[in-house]
Structure formats: structure tokens, C-alpha cells
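Yeah, one chain of the complex is gone here, protein chain that is, but the others are all in their spots.
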Amino acid sequence: MAEITFLQAVKDAMSEEMRADRNVVLVGEDIGVYGGCFGVSRGMLDEFGTDQMLETPISEEGFMDLAMGASMVGMRPIVEIMFGDFSTLVSDGLINHAAKYRFMTGGQVQVPLVFRAPFGSGTGAAAQHSQSLESMYTNTPGLKIIYPATPYDAKGLLKSAIRDNGPVLFFENKLLYRTKGEVPEAEYTIEIGKADIKREGTDISIISYSRMLPVCLEAAEQLAEEGINAEVVDLRSLKPLDTETIINSVKKTSRAVIVHEAPKFGGFAGEVVSSIMESEAFYYLDAPVERLGGKEMPVPYNPDLEKQIVPVVDDVVGTVRKLVKR
Amino acid sequence: MAEITFLQAVKDAMSEEMRADRNVVLVGEDIGVYGGCFGVSRGMLDEFGTDQMLETPISEEGFMDLAMGASMVGMRPIVEIMFGDFSTLVSDGLINHAAKYRFMTGGQVQVPLVFRAPFGSGTGAAAQHSQSLESMYTNTPGLKIIYPATPYDAKGLLKSAIRDNGPVLFFENKLLYRTKGEVPEAEYTIEIGKADIKREGTDISIISYSRMLPVCLEAAEQLAEEGINAEVVDLRSLKPLDTETIINSVKKTSRAVIVHEAPKFGGFAGEVVSSIMESEAFYYLDAPVERLGGKEMPVPYNPDLEKQIVPVVDDVVGTVRKLVKR
Amino acid sequence: MAFEFGKKQSLETMRLMLTSRRFEEKVNEMFMQGLIHGTTHLGIGQEALHAGVSPALDRDDWILPNHRGHGHCIAKGSTPYDIMAELMAIREGVCKGMGGSMHIIDTRYKNMGSSGIVGSAIPMATGMALQLKRSGSKNIVCTMFGDAASNRGAFHEALNMASIWDVPVLYICENNLYGMSVPARYAVSVEDIAVRGTAYNIENRVIDGNDVELVYSTVKELADNMRKNPKPFLLEVKTYRWLGHSKSDRREYRTKEEEAEWKERCPIAMFRAKLLERGYITEKSFEKMKTDVEAEIEAATEKCRGKERISLEEALGYVYSSQGDI
Partner (left out) sequence: MAFEFGKKQSLETMRLMLTSRRFEEKVNEMFMQGLIHGTTHLGIGQEALHAGVSPALDRDDWILPNHRGHGHCIAKGSTPYDIMAELMAIREGVCKGMGGSMHIIDTRYKNMGSSGIVGSAIPMATGMALQLKRSGSKNIVCTMFGDAASNRGAFHEALNMASIWDVPVLYICENNLYGMSVPARYAVSVEDIAVRGTAYNIENRVIDGNDVELVYSTVKELADNMRKNPKPFLLEVKTYRWLGHSKSDRREYRTKEEEAEWKERCPIAMFRAKLLERGYITEKSFEKMKTDVEAEIEAATEKCRGKERISLEEALGYVYSSQGDI
């Protein structure tokens, strides 16, 4: 096992799949010589050339629809959108086209397309370059949605996404790019739709994904010192959602808190809360399930405030303490 | 009080506000001579002329951004998008611009803009003309979102939306357009963010909005015959959400079901479930809160299937029976 | 001198035009009788395009007509029954009854159909052609769209990409003078939409869209050049739709005189006159052809009676991708 960064894991997953299949094509802005806005594709142009590296004009809606069209006749595009915030510009391609064409055509076509985008706050990029927009897509039948938190998961899940014959959204948190983790040299994939218990525990289920996972793991360590043994569930995929793992964890711990970066109101946590409420786990609850999410505001440029709008370790610790006391 | 249609109520609200303020301008496709795709603005061109009736090319993204720009310097545009499904094309204008500009500018500007769109299935218009896309917007701080169910609410809320100094999304269900209801001749408005109890009851809270409201009311009548006295809560506004009314109702009935047309997974019901879970109402629950939503599929053209994918009276009745038995 | 069909092709072409005309008349009748639900956009008056475009292409060239495309679909290979069955939402429809009038997609005949999002098929077609090119195919893609669609940003983004990447895609703008109720002379800032090609360094031309021989010979010339020397072309064809935009259009936005003028230029009547003059048909043989076509359409319609529709379970199977090779 080698230690690589999250960024490297994403790059390796793409490179391996592009080597294996010439029809896997990376599509996006400044992905070539520049190597991508965050450097994810640095050096890939040399290996794959312009045939598999399609550098686009600033035409997000257009190249998403273009890739979607190409995907119906043999291409397996990986569409990189420079910032997740700009997914607004491709939401039509994803929601009205990629997600629906197989269905609308009675199964005549498939849309093997991957959407990739960095997202999240914490870089001082302000309101239009820092959002976590999963809720724009989680209510769309036909889409699969992945939010990996570790290099291992990122690589295995991205490879599965590329091999999937349908549209898959893959969101990469900017602050995770430089984080490191063990990744086997040997080829592997991870099934989309399976959560992972990143820390076993008995007293409460802290359920999270992407950048909030390390926050929750650190909170769990602090709680352990107080004798609270938290289980940390990494959803990894939001859609399909692994309700079985969630339910079993909550049945074991009888308490739960869901943590994400997106604003709390209307955020994905509501779906997780409901999945618990609708399952037998509800009858095991010793306390109401809580949600921790971003503050109800756009991401401010002011760095003091930017730090305050997303859940931090203390928030998780405090909430868990309160719930466990109940 | 006169009986008018939902469509007339929307038209009257716009006309009254346009008469009162020349800067209130209706912007959209085929709104002039044609009177709008669903006939909402029929005849308005004669009264208001092209100065207040801006008929646009098929350029949704462009005219939303255009209206947003105009709204910062004095216009109070009502942007009609022909089908709610096309809101994908204006999601950038709504999410990245309208919702954020007041905040990003430190309060220098306001964006008094109303987005209006017909939405929903049941007309045989198939996958790209039948969606209920509220979840694209409910997680966006800065936006207010209204889903009226009656002519009275539609008129009062739309007038408030037009007078609001911020961006407001107003969704009109196509199947409600021809429904009738009492509307006072006298001027009135309804505060955004206030739910309305459309039927008092004691045994369960059926929480819904827009087109699902009449379905829930009919279900309540049937349940009454079985001796189940259901309370029907009409949210009217999704954002801000009137959690107080929800909580008080559930504390009274100790049971709840949330019903909407959008697909269940990732739908807005999750937010309502969570608001109950996080309140004292949780301790009053005698049964888990349930959600009824659309099936996990795009809207099919096949009319037999189209009928089956949204909750119907029997679904509500059945779910309530099950919960009350508990 | 102008291109002329030989006798055999003349008769085939005429039959195709009559089939398109009769098919649309029948669909219109059935709508009036409530035998077809939803909505539809009829191409009566544009038959010279239907019979002139697809027959000029190779069997394996792709087409993407717009929402007014029944005639194109028949011309590319689908039978009237295949399409009528789709409108009747039965299993034997091209999209198993899941797509409907706006989405007649038949991949057997390399017809990727239209998107209900006006203009979005333009970048999709561009992507398909790009993939065909990189996979070494000599086939091209031809997409038809209206005058109003040329105002969509998707048009701009797609044509720019097609130009910089030399994509073999033939853009045919069917300028029928109106987008729904909005006159092109109002909504489109240029007289000839073809000139928009100059903004992308794309060759372009304007022709009479009601002269089937001109349409056919032009498309053939352009398609053949494109095979030898792959690059996009923008062809504008001037034509007129006789009926309303869709059902429930009172056509108040145009004059009876204008309609009469264009009916004078009926593509079928004009071609008929030529064929009589050339002695390829007689009044009698023409009437015979018409009754044969009518009988064919009637038979196709009859055949739909009592046919089964797919089940919810089967439909659910098309929401997400199927795995394995595609």
C-alpha cells in the first residue's frame, strides 16, 4: 500500500480507466497544459493527447450536452466542471437529459457519463465558488451521486463511476485534495451505493460524508477521551443511499447526528433523518436525530466568517454530548 | 367574495401590482398576444403594453440574468418560465446571482425579482415538461419559495412576492389552474412563510402543499367517515418554512404524514420530517412520521403510468390508517 | 441547371411527402377526438424538408429533428405505425410509450430524436458527430432546429465548439418564421439566421425550404463534402408551418393572408405540378398514391387498437443504467 493524496487518487483512477479504454475522455476547461484548475490532470495531456483530453471553451452548458450526446454513441466522457458552483450551468444537461434519456427512449440508449467537480468553502473564494450543491441533484431519479472522503474511496468509486453505464456525479472537496491515505497498488473498485463505517462505536452514530468526515473522526477521538464511543458512518454515496448500514448503525447506537457542509435547511441530512424515521431504527432511538449543517447564508469572503459557517469539531462534540446525556 | 380560478387569481395579482407600479414588468416567452402558454396573461398586453410586458426570445438563462440585472436598478420583474422544468436553465441566475447579490455586495443592492413557473405532471407532457423541482432551490440561502394551493392563497402570496425586495420563487401547479375558490374583491396580501391549516383535526397531521393539498383534503373527508379526524396543514411557503404551525399541529395530533408530488427520495418532505424530529413535537409522536412522494422515475408519457407515480387519495388514506392504528 | 429527381425517386419522394402530410392530419384528428393525449407539434407545410433531408443522407448518418419532427422520423426509417404507437403510448411505440410526440427516438434508424428543451439537441448532435469522427466513422450528424432555437445559448456554444474542432455536423435551421407565437422578425436579430455562422467561421447558406429537390440536392452536396472534409455547416431553410404551434393555438399572432400566401407555396402542390409537367404522374396516379397513403396511415392507426402498455415495474427498469457492455 502506498500513501497518496486524494488528488493523486482521482488522477490515477482517471488515468487507469483512460489507458484501458480509449473512449474514456476527460472533458473540461484548462485540463491540458494547465493541468486543471486544481492540478488534478497535470501531466495527463502528455500521456493521453488531445484525443482523450478535450479542452473546452468556457461553454459549460454546451460541453455537458455535447459530452452527453457523445456518450450515447460510444464515448465515456468524464466532464470536469471547474467549480461545483458552476454545476448550475450544466444542471439542464444532468437533470433534463443525462438522467432521463435512457428512460425516455424506453431503454434504447445509455448515458455513461461522469460529472466531476471540486466543491466547498474554506479557500476564500467567496459566494460563487464555494458551495456544496448536492441538493440540486439528490431529488433527480436517474442520477447516482458520490461524495468520497478518502483517497482510497475516491479512487475505487471514481473507477466504478467511469465504468457505470449511467450518469454519475462525483464531487471532490477542495480541502481534501492534499490529504493523504493508503491506496493499494493493485486494481480495485468500490461499489457505488455502499456506506463505510470509518470508526466503530456503540454510543452514537455520527453520519457524514466528504470533507465533514475528518471533522467527525476528530470529534470522535475527543469524545472517546470523555468515554463516549462514537461510530462514524461515511455515506460515500448519497444516491443510491445505503440505508441498511445507516439503520443497523443506529439500531446499535440508538442515537444519531448527521453532519454536512451544505446549509442545514433543505440539506441532504433531511433524507438521512427520514430514512431512520421510516425504519425500525426509529424504535431504537433514545434521543431525536440531530442535523449539523452550514449556516443559512452564502459563503462570505470574510475569512473569520467563512470559518464559522460550516460545522467544526466543537459543534460535533457539543451536539453528541448533548444527545448522549439524554 | 367572488369565485375565481387559480389562473385568474395569478393574473389578478400581477395586474393589480402592475397597475400600481409601472416598474413591475412581466418577462417571458409568448406572454403577449398569445397570453402565455397556459393563458395566464391573456389580455394583459392590451392593458399594459410592451413597456410592462417584455416578450422574450427563447433565452431563459439570458432573460433571467437580464431581469436580475434590471431588478438592481429599479425594475421589479416577474419572470415567467414556461415550464418549471426549464428552471434548470435559470438556476444559475437564481442560485448564483439573485440569491447572493445582496449578501455579496454587503447590502448595496436588492434583487426584487419574482420567478413564476407552472409545474407538475398529469398533462401527458412527459419527462421534460412535468417535474416538481423545488429541491433544486430549497437549500439555497437567500431565496424564498412559495407553492400555493388555492386561488385565495395564490393571489395574496403572489402580491406579497412582487412587493418583496428579494428574489421569490412562485410555483403554479398546472392542474390547479382551472380550480376555483373564493377570493375577496378587496385588496389583501398574505405573509410569506405562514402555513395554513386547511382542515382542523385531532388524530393526525397531513402536511402538504400545492396540488397535493386537494388530494389530502379529499383523503381527510374519506377518513372522517371512518372516524379518523385528520388535520390538513397547507405549507404554502416552503422557504421560509412555518415550523411553528407544523410543530403545534403535530403536538396536537401526535402523528404526521407529509405528501408531495416530487420524488420521495431527496424531496422536501425530509426537511419537514427533520423539523418535527428536532422540535419538542418529537416527544409527542405516537408513530413515526411518514413521507408520501412521487415514484423514483422520470415522468412517463404513458398515461397509465403517469397516474401511478404521484400520491393519490388512496395512498394517503392507506398511510393514515396504518399510522393511526399504531 | 437545377437538380431534378428521376422518375423513381420522384415517386418515392412524393409518397414520402404525402405520408408525412397525411400522418400529421391523422394525428391532428385524433387529438381533436381526444384519442391522443399530451400535446404535439405538427409539421404540415414543411414536407419538403422531411422528404429532402434524410433521404439525402447515408443510412448510418444520424439525425436529430426538433419537436416538430414526425415527418423527419418517418423519412429516416420509422414506420407510421412505430410513431403512432408511441403517440398511443403502447409498448410497440419507438420509445415503448415512454417518450411521446416530443421524443420520437429510433436508434434503429440512427434517429436520436429531439429534446423537449428547445435547442439542447444542438450541442448533443455536435457531441455525437465528434465521437463519430474520433471513432473513424465517415458518418455525419444532421440536426434540425427552429428559428427560435437559434436564440438559445446552447446554439452559440455548440457552433463555436463544432468550428474549433472541425466537427462533421450539419446544422439545419428550419426557419418557419415563428417560435410558438413569436415572429422571428421580432425575436431573431438578423434577417437570415444563416449569417450567424460567420460568428463561428462556419460556412452557411440560405435556401427555399419548400422546394424538395433543392433541399435534397443541397443536403446531399453538403453531406458529401462533410465526409471528405469534416467541418460543420449551417444551412437555413425558409419554410412555414400551416397549423398552430401545438394544439390549442389560435394563431392570433399572424394573418390569414400570410397563411394563404404560404399555402400557395405548398411544397407538395409545387412538386406535384412539376411531376405532372414531367409526365412522371397523372392526376389519376397521384390520387391513387394519396388514397394508398391514407389507407396505410389508417391501417397503422387501427393496428394500435387494444395493444398493451408497459407496466410500472418494466418502466422502473429503465430509470438507472444497466451494466455490462453497451
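Think of it as A, B and C in the order they're written, each chain with its own count starting at 1.
The criterion applied here is as follows: a contact is a pair of C-beta atoms (placed from the backbone, for glycine too) under 8 Å apart; a residue touches a chain by one contact, two chains touch by 3 or more.
Keep in mind it's a predicted model, so treat the numbers as computed, not measured.
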Out of C:90, C:154 or C:266, only one touches the absent chain, namely C:154
Missing-chain contact among B:134, B:164 or B:290 belongs to B:164
Of B:66, B:125 or B:277, the residue that touches the missing chain is B:66
Out of A:123, A:189 or A:229, the sole contact with the unshown chain comes from A:123
For subunit B, residues touching the missing partner are 23, 51, 56-57, 59, 61-75, 92-93, 96-97, 102-112, 141-142, 144, 164-167
Subunit A residues touching the chain left out here are 29-30, 32-34, 37, 55-59, 61-62, 85-86, 88-89, 123-129, 295-298, 300-305, 308-309
In the full complex, subunit C touches the hidden chain through residues 151-157, 159-160, 163-164, 186-190, 195-196, 198-202
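The definition used in the following text is that only the chains that are shown with their structure count from here on.
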Per mean C-alpha coordinates, the chain lying farthest from subunit B is C
Per the C-alpha means, the centres of subunit A and subunit B lie apart by a whole-Å value of 30
When centres are defined as mean Cα positions, the distance from subunit A to subunit C in whole Å is 41
Contacts with two or more other chains occur in subunit A at residues 61, 92, 96, 103-104, 141-142
Subunit C touches at least 2 other chains through residues 95-99, 103, 115-117, 153, 310, 315, 318-319
